[in-house]
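Heads up: the structure comes next, in structure tokens.
Subset of chains shown; positions unchanged.
All chains are identified by letter, namely A, B, C and D, in their written order; residue positions are counted from 1 within each chain.
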Amino acid sequence: MSLDFGLIIEQMPDILSGLWVTLWIWVVASILGAALGFLVAAARRYGPAPLDWLLKLYVEILRGNPFLIQLFLLYFGGPFIGLRLEPIPAGLIGLTIYASAYFSEIFRAGFQAVPRGHVEAAQCVGLSRSQILRRILLPEMTMLVLPQCVNMAIILIKETAILSIITVPEMTMVIGAIGSQQYAFVDAMFLLAIFYWVLVEICDWLGRRAEAKLSKFRFAVT
Amino acid sequence: MSSTAPTRTPHANSPEPHAATAPAVAVKGVGKTFGATEVLKGIDLTVPAGATTCLIGPSGSGKSTLLRCIAFLEEATKGTITIKGDPLGFAEAANGQRTRLSPQNIRSVRSRIGMVFQQFNLWPHMTALGNVCEALVTVRKMKRKEAEERGMAQLSRVGLEHRATHYPSELSGGQQQRVAIARALALDPEILLFDEPTASLDPELTGEVLNVMRDLAGSGMTLLVVTHEIGFAATVGESIAFLDHGRLLLNGTPREVFGEPRHPRLAQFLETYLDRGAATLL
Amino acid sequence: EDTLAKVKSTGVLKVGTETAFAPFDFIDTSGEHVGLNVDMFDEIGKELGVKIEWVTLPWDGVFPALEAGKFDIVAGPATITKARVERYRFTVPIAEATVALLKQAGDDSIEKPEDIAGKLVGSGKATAQLAQLQEFGKTLKGGVETREYVSFNEAYADLAAGRIVAVANSLPNIAYVAQQQPDTFAVVKPAFGEPSYFGFIGTKKPEDASLIDAVDAAILKMKKDGRMEKLQEKWFGTTFDTPDTVPEPKV
Amino acid sequence: MSFKLFELMLWAAGYTVVLSAISIVIGLTIGLCVCAAKLARSRALSIPATVFISFFRGVPLLVQLLLIYNLLPAIGISVPSVVAAVIGLSLCTAAYQAENLRGGFNSVPKGLLEAADMVGLSPWQQLKRIRAPIALRLTLPALVNEAILILKASSLISVVGVIELTRMAQNLSASTYRPLLFYSVAGGLYLVICWTVAGGGALAERLTRTSRA
């Protein structure tokens, strides 16, 4: 088994386009998923109790199922309830919803980790609820949950591989197809492993750097 | 409230209190229960304006709870609290029915109260100056520059202008508490509440905070201080309130409260707090 | 070591396949692995005097596993194509594999293969059928847009959901699908692709040659004595004329 | 869906649970070793441990499985499907569990070990009697979480030819042309399994709560 670089270079445009699809779907779904997750966590914390139960069910259903199954049901089952999505929007929406469940749990723990006194101090100087959420809770929590968020982003980049089942031409799909066409299966898998590994390491490194940068904002007293 | 003032001859000892001068805080029949436990059992307390009132009492007696009710961080389950005559949180109709006031009203009355916590509660993602200016900018809608000038003035009032750009994690406990005081001062509160402001500090750092508080007391600010620093209470407090098991047992000048003959509960309490063995060294 | 000798001495022939490829290989409603392949290999096993051991993988994994030596032969079957013939050794054909289109039942806009011009048609990723569909598309005005699926089953589901107008796959497969789901699917006749055939697949390793030869002999024997015809009738409802040697692939 | 088919789905769900459970146990064992290596002072141990963790966290399980299944034979090790699947799941979860355990070990307060030092417990006794029990308790929630992740990740092991719950759903939908039904049933079964594990974890946590600081 040896990597045939000639073949790879020949297919480079395809590979790059697959890489690009993987990257942008990952980034957009992570950001949207985190935002939606934040809303879910906030709604569960501040909304009425029935909303909390409903959202808990939402979160637990999404977390209790493989992404593969959810994506399949969304893409192939959606049309039966009038939700006709093209592959890329379906993949993006599926991944975002899936991510939102996990992010909401991260943020929920984050809310709890911000000392109550910090919120009370803000109440005492007259900040409104939304100002407290925006100016105090959100930034403080972000620092606290950053490591978990990076971890989640890493999990998500690997989940993007599953989008191939709904024909999204992302990296696994493209490189896998090249592997099949050229009968270079193992080579293709190797290439994929390296691509993902590098992406994950970069993400991890960025996360660690951000954490180090933010460390001075950490609590002096706990 | 003026009814209680003469009997306790509290703060100013002034023979003729101005009719216009409502007490800074008037607490009437305040009760608070958490679930089944009754933590405050009908407290009546008048905090005179322009003076320092110290709230002392054993652990668990309800001091923090009372202070938090006055800051409206907890909602009293019974009774009313007024700030300079304005009702806080609830309006009481003639028939005793309480109705909740609007969030705006609550925020506006509360903004006349400043609070300093035992745990400082500085926001870790803002510098010292950022902590002090935050409410000026977001609540008072001041220009950032103007807010910062004002913030610096407050920081120098607590002797920390040279630490303005430091983050809380880069400050000692005493410095953090002083920033917290500056933050509370920045909004020009009519009354400043302190909940054991030195309890989380090393003995060495306690002094700097108590000194800032002494200065404030001297400047005619209204202070209500929950403290275990009996020495501070005895020397700086112009009015002392002693709480025990959710009841206000004693309230008066230090001389009235601490003087002999002492209330047996107070005597017992002082016993615990004052290191009698060490007294032989004084 | 000669593979045929090994198979005979262990008494087991390992066959790799995918079980989501009706009517060749699938799981029936009682949960049994059934299909043309199962019946054929039962017979082949009898001819060789060995037991059959099935290894089932998703189609994506079948060829890598064959190359990794996980089994001796692939049932599949696979369309005999130029590229594959260069890489693998096919058995003699067992069925026709000419590509045709499956459409939604009652879709009047597609009466003949040419009607897919300018429309979106699905097929399997990296399959011979996809290649033929793309070739065919080039001959049409306005071309044809293709969408590639990890397996044909997702393509059928998408056709049912209406995201694509047709699925290009080998005639035996889609005929079976249409027969099973007459309310949902229909076959567009005639087949549009170059005539092509299905065969089982082995490697080109010299030690495997004797095994494939033996399988070839067994298949030819089945053709001669009519067992093959019976099986085709059973699983396709029709029979195919297939050559007795591996034909020169046109695509 | 006939009862027979539902039974098949249940059987596949059981298979999913068994393979996941085996993988989690093996993964925990490997994870402990990797964690120990990573915490070791010797760089000869800690660097390989770091690379191990990084690789198995960084590469999608699907790719890992295919590499294990198709690459090991190239170096002369032929592994049956089930073994490949268990190896893949175990190694993957081992990397995560090693990190969880490291977190657990590092959060055992140093003072507790100094107290053990003072009453004369040897390093090994400290590990056995103090450090490991406390670290494992601290790791318990993460462990339950990891178990659920692996249960779900096991939906990928069909790529090496193991017919677990997801693959069974795929197979049955291919032959019955009712994909939505079978995927929904699979989803429901995963939910039941995951919620049961989560509930069990919560119970275990409650039972050990009195003994946690």
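Definition applied: a residue touches a chain if its C-beta (ideal position, glycine included) is under 8 Å from a C-beta of that chain, and two chains touch if they have at least 3 such contacts.
For clarity, every value in this text was computed on a predicted model and none was experimentally measured.
Each chain type appears once in the view; across the whole complex the copy numbers read A x1, B x2, C x1, D x1.
We take it that only the chains that are shown with their structure count from here on.
Taking the definition of touch as given, a chain qualifies here only if it contacts chain C and chain D alike; those chains are A.
The chain with its CA mean position farthest from that of chain D is B. Inter-chain spacing, taken between the CA centroids of chain A and chain C, is 39 Å.
Spacing of chain A relative to chain D, judged by their CA centroids, is 21 angstrom. Chain geometry summary: the mean Cα position of chain B and that of chain C are 83 Å apart.
Multi-chain contact residues of chain B (touching two or more other chains): none found. Of all residues in chain D, those that touch two or more other chains are 66, 70-71, 74, 179. Taken as a graph of touching chains, this assembly fits none of the simple shapes: it is neither a line, a ring, a star nor a complete graph.
Every pair of chains that touch is listed here: A-B, A-C, A-D, C-D. Across the complex, chain C meets chain A through its residues 60, 63-64, 67, 83, 87, 122, 125-126, 147-150, 154, 157-158, 161-163.
Contacts from chain D toward chain A in the complex involve residues 54-55, 57-64, 66-67, 70-71, 74, 148, 152-153, 155-156, 166, 169, 179-180, 183-184, 186-187, 190-191, 194-195, 198. Taken together, the chain B residues at the contact with chain A in this complex read 71, 73, 103, 107-108, 110-111, 113-115, 117, 119-125, 134-135, 138-139, 167-171, 173, 176, 180, 183-184, 187, 200.
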